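Note that one protein chain is taken out, while the other chains of the complex remain in position.
The chains carry the letters A and B, assigned in the order they are written, with residues numbered from 1 in each.
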Amino acid sequence: MSTRDEVANATGEAKSWVLPVIAAALVVIVFASINARELDSIEARLLSGEEILARVGEHLRLVAISTVAVILLAVPLGVLLSRPGMRLLGAPVLAVANAGQAIPSIGILVLLAILFGVGIWMAVISLVLYALLPVLRNTMVGLKQVDRALIDAGRGMGMSARQVLVTIELPLAVPVMLAGIRVALILNVGVATLATYTNAGGLGSLIESGIVFNRMPVVLAGSILTVALALSVDWLAGVCERGLRPRGI
Amino acid sequence: MSDVMIRLDEVHKRYDGQAGDAVAPLSMEIREGEFVVFVGPSGCGKTTTLRMINRMVEPSGGRIWIDGRDVTDVDPDELRKHIGYVIQQVGLIPHLTVAANVGLVPKLLGWQRDRIEARTAELLDLVGLDPAAFGGRYPKQLSGGQQQRVGVARALAADPPVMLMDEPFGAIDPITRARLQEEFLALQRRIRKTIVFVTHDVDEALRLGDRVAVFGEGSRLVQFDTPLGILTNPADDYVRDFLGSGAAVRRLGLLNVGDLRKPEPADRLPLRVSSGDSVHSVLERMLRDGADRVIIEGESTEDDRELTLRELLMAGSAR
Partner (left out) sequence: MPFHEYVLRNAHRIMFLAAQHVQLVLLSVAVATAIGVGLALATERAPRLRSWLLSTTGVLLTMPSFALFGLLVPVLGLGLGPAVVALTVYAIFPILRNTVTGLETVTPAVVDAAKGMGMRSGQRLRMVRLPLAWPVILNGIRVSTIMLVAIAAIGAAVRGPGLGELIFRGLARIGGANALNEALSGVLGIVVVALLLDLSFVLIGRLTTPRGLHV
């Protein structure tokens, strides 16, 4: 599962201005083509300005809520599982989480919808379940790779375990944790396109409607806008990642 | 012994975008069966020169002749199949067995299988490894010294007239290194290859080489002579510095007592030394200057003491 980290690295290497420029160009292309074409009534309804804005809003809301929830859940859990008394539990938890990753995102979404009903909260739960692992794993890995000598030095200076965690371990683990959060964010943008199947909207519903009504312009517009959104979010995440990294690491 | 095996004619190397030559134009002749050692500090161009002979590094100019043939323009891969090449990191191919590593060049040359097997066994035997025990092992299962033995066997596989060796014993522990050097000298006495050997270790150069080429700063060849010649008549201060202290004692290692002639009696001035000098360094200086007495300087002239070489030897004796 290290691929996703590598992806984060690889895209981080891409020239920083390329992604937003491509994203902006894609948006311009979509709106220019919408305006240039004769749209039938279905197309016109799905592709009106306010409809598209509403879809983007739904998409961003899903991603934002889920990502915050993932961070709030996975970081403390990761810290907890890295504490000396809990280490033994860490490996099996990771193994289970890793195996859970083999479940396709659409599967989680549909199973939850069938079992508990549809709606935005079901979508959020699916997104959170799916994106939990990268943050959890990177929190644990990030803490584990902190040089033991630094921790010893901290304890030797008379710091408590909590002080060592806050002043030494967590700051040093931040870069790895941020990489995991970025991966979770990218995953969430992707899985949120499927939220349409649990009636939670998002840009995926443009694609789905386009397929259902056999309107290729709608499928294309939805897909291109989704790609543009994904590229922008990834770019923003990369910028934040570089900005939030503690200096000197 | 007068046949020239390797002739370098104004060979030089210059890398793009770098001021100055990596190797300044160099000419030398290496005779058939001769063991020549290139020695010098790192960055002096000795390895680059070695690697130009099998064109691992393409010369920027000049010509290289091997066994009377100009090889400057021949196909380098073909050339390399007929030149043994041994490097410090050995570079055995890890997924091939020891036997397959040794038999690789013969295989590339299209030999029959039986012939390759026979040759492989013969070579492993030659370098002191039991073919039955080691042939089927993988490089990772060997110690560093054993790996380099295989490296030497591999280089000898197609019976090349010329062997190029780039610090082959450089990464091996001192005790094993000394043993490998001994064995290799014994091996060379049997096979009489023309060898070019690179090292930065002066002692190794003097011990192994029939002739030693001392490279200096700016990639120039400072002196090219027999070990005895270099120790007896260092070309300049650079060579003297490079040989370091103890050259006179080292030179003794290259002389056999049977070679000595009785010297003419001569009056020598005593050597003045201070009481803090080690006996070792005093003997070295006496040997260098041919002195047979020392005056150990005291606080004032009255405190000076004189010792003869004989007294010094007896006083310093372990008995």
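The definition used in the following text is that a residue touches a chain if its C-beta (ideal position, glycine included) is under 8 Å from a C-beta of that chain, and two chains touch if they have at least 3 such contacts.
Treat the numbers as computed from the prediction; the structure is a model and nothing was measured.
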| item | value |
| --- | --- |
| Partner chains on view for the chain not depicted | A, B |
| Residue among B:Trp65, B:Trp111 or B:Tyr138 touching the omitted chain | B:Tyr138 |
| Residue touching the undisplayed chain, where the options are B:Ile93, B:Ala118, B:Leu269 or B:Met314 | B:Ile93 |
| Of A:Ala24, A:Ala44, A:Val68 or A:Leu111, the residue in touch with the unshown chain | A:Leu111 |
| Chain A residues touching the omitted chain (full complex) | 1-3, 6-7, 9-11, 13-14, 19, 101-108, 110-111, 113-115, 118, 186, 189-194, 197, 203-204, 207-208, 210-211, 216, 219-220, 222-224, 226-227, 230-231, 234 |
| Those residues of chain B which, in the complete complex, touch the missing chain | 54, 56, 76-82, 85, 87-97, 104-105, 108, 138-141, 151, 154, 164 |
